[in-house]
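For this depiction, one protein chain was excluded, whereas all remaining protein chains were kept in their positions.
Letters A, B and C mark the chains as written, and numbering starts fresh at 1 in each.
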Amino acid sequence: MSAHQPTAAERFLQGIIPENPIYRQLLGLCPTLAVTNGMRAAMTMAGATAFVLICASVLTSLIRGLLKPHLRILVFTLTIAAFVTIADRFLAAYMYAMSKQLGPYIPLIIVNCIIISRCEVCSSKQGVFTAAADAGGVSLGFALALASIATVREILGAGTWFGLRVMPAVWPDWVVMVLPPGAFLTLGLLLGGANWIRAAREKRRGASRAA
Amino acid sequence: MDWIGSLVLIAVGAMLINNFVLYYFVGICPFIGVSRRVDMAFGMGLAVTFVISIAALLSWAFTYFLLRPNAPLAVAVWEAVSPGSAANVDLSILSYIIYIFVIASSVQFVEMYVRKFFPALYKSFGIFLPLITTNCAILFACLEILKRVAGAKPAEVWGLHQALTLALFGGLGFTLAIVLMAGIREELDFADVPVHLRGAGITFIVAGILALAFMGFTGVDRSLAAVLLR
Amino acid sequence: MSGWRDLRSGWLVLALALFFGAALAGVHRLLAARIAANVLHETLSQIPALVPGADGGAPVDIRGRTVYRAEAAGRTLGWVVPSGGQGFADRIDLLIGLDADGSTLTGLYILGQKETPGLGNKIIEEPWRGQFRGKSTGQPLVVKKGDPSSGNEIRSVTGATISAESVCGIVNQTVAEMQAALAQATREEPDR
């Protein structure tokens, strides 16, 4: 590996905020909108996605020397679909109620662009350790993004967080927040907020460099 | 009339009430990515509708004959290999893998076919076809069909006509949503949208308002089917 | 590229397919029973609440319909019938408890629904669905706004009449079908 290649630790940190899959890259939006009406569902989804992403990254990294260019995507898809099936069955066996609640969104991890893009961009070109660190970082970034959206939606929409009451009893639940329109509006506004924070930080950094 | 009622229920549900994009959030990537121009959006919508219908046809056939518990073809194969062992054949664990290959190959096939026989059409929407493989709307339609074929009670197992209705009207609903969005986004090119909300942010907000408007259709499927069943 | 080389370069895919096939077969072997038990448990665990006195049950097939016989000490106390239909927003799936001859409702449980939160989804709450307990199945149930006055009336859900009527409709239809099936089953096997 050449000197300018990012190290495993850098890869890990990159995925969390600077290259956050949701806020920066706008990937994997389908589960981001669909399962963020509560923290439990969102975190289960984040866990399942992390499992598939890390397993698929490690495996593609292991076999990266054997990959033929024209069969690459086929191999990735096969790998991801197999791991998703495994995750799906484990959820159905050990978290049946949650698996029922998440419904089709667990199998839809197969077409989550985050995973295939990490396989393509990173793990098919890097060592196992780096690939795993990258997958871990991206998973963490994905989990944080889901948590931010789910926090807003669950607290406003149901007055709870992880199912525990956090709002005072007089709080009138904003039902729309746990329904589809609330998902779109929350993500839209949070994206604007994230851009604003980033712009403000860059401006400050630019100002301090000038001074 | 009974089956017309059931088809209306599925069609209206898939297109308006439980719109693939605005209710189930599937197909968001092209909805955000290819909604800058109305003609492009329309092409994408048609391409998705086309592929989704073909994928639904194939996945229904696979599910019905091979993947559901005690599917006829699976049982026949088991019987042929070792007679008497087919009491409880269930290949549904292979569903996801088979669907994703069905989708990938139908996209390939559609691309080849359109390029060969409709070059003009290919020129305008051929570029979208490779993108569609990772469009979750298509896998979602396959999964809905799986639920209605493998998970349903014997009397409620979906036939091919129901699967195709879901796919066709789901695709048309996607087309409707993406074309509306593209019209709005063309208009927004002239608007003074706050800089941090430009692009994806405002698109999601518009989608949220459209989703609110589409909630007005709640119950329409039920009433229309009731009228037809009467 | 020739066909033969295509095939040769595909060995990795074949190997992976075999590997994943084996892995999935293993997962299936390991978990299938447990998943099936989860599905069954979802219904079986409701039997004591749906049919008073019953402590368990088993799925049986009555004229092509899977229902659950609610038992105590081997005696049939009633039936738990899974059913479903269109609600206000989406499909409603429910379990209906009936006594042994199908003449009285003994309980109602909502397995799955997507009715409006805070309004239509009140159908899942005990104060509303508890009304069905003890209702005679002699005549169809009807939804009434305000307090029910006669035996076959069910109080509506405030602001969500359609959800309430949907549930009542599903119950009425299922009970009618079940009664017919029970009558026919008894005629065919008089000793049961």
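Note that in this section a residue touches a chain if its C-beta (ideal position, glycine included) is under 8 Å from a C-beta of that chain, and two chains touch if they have at least 3 such contacts.
One rule holds for everything that comes next: contacts and distances are computed from a predicted model.
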item	value
Name per UniProt, for the chain absent here [options: "Ion-translocating oxidoreductase complex subunit D", "Dihydroorotate dehydrogenase", "Monosaccharide-transporting ATPase" or "Branched-chain amino acid ABC transporter, permease protein, putative"]	"Ion-translocating oxidoreductase complex subunit D"
Visible chains in contact with the missing one	A, B, C
Absent-chain contact - pick from A:Ile16, A:Ile86 or A:Leu185	A:Leu185
Contacting the left-out chain in the complete assembly, out of B:Ile132, B:Val179 or B:Ala200	B:Val179
Footprint left on subunit C by the chain that the document does not show	88-89, 116-119, 158-162
Contact set of subunit A toward the excluded chain (per top definition)	172, 174-177, 179, 181, 185, 188, 192
For subunit B, the residues touching the chain missing from this view	37-40, 42-43, 120-121, 123-125, 179-180, 183-184, 186-188, 190-194, 197, 202, 205-206, 208-210, 212-220, 222-224, 227
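The rule we apply is simple: only the chains that are shown with their structure count from here on.
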item	value
Whole-Å gap between the CA centroids of subunit A and subunit C	35
Cα-centroid distance, subunit A relative to subunit B, in whole angstrom	23
In subunit A, residues with contacts to at least two other chains	74, 78, 82, 85, 89, 179
Two or more partner chains touched - positions in subunit C	20, 24, 27-28
Complex contacts: residues of subunit B adjacent to subunit C	9, 17-18, 90, 93-94, 97, 153-155, 218-219, 221-222, 225
Touching residues (chain side subunit B, partner subunit A) in the complex	22-29, 32, 93-94, 96-97, 100-101, 104, 134-136, 139-140, 143-144, 147, 194-197, 200-205, 207-209, 211-212, 215
Of all residues in subunit A, those that touch subunit C in their complex	63, 66-68, 70-71, 74-75, 78-79, 82, 85-86, 89-90, 92-94, 96, 100, 157-158, 173, 175, 178-179
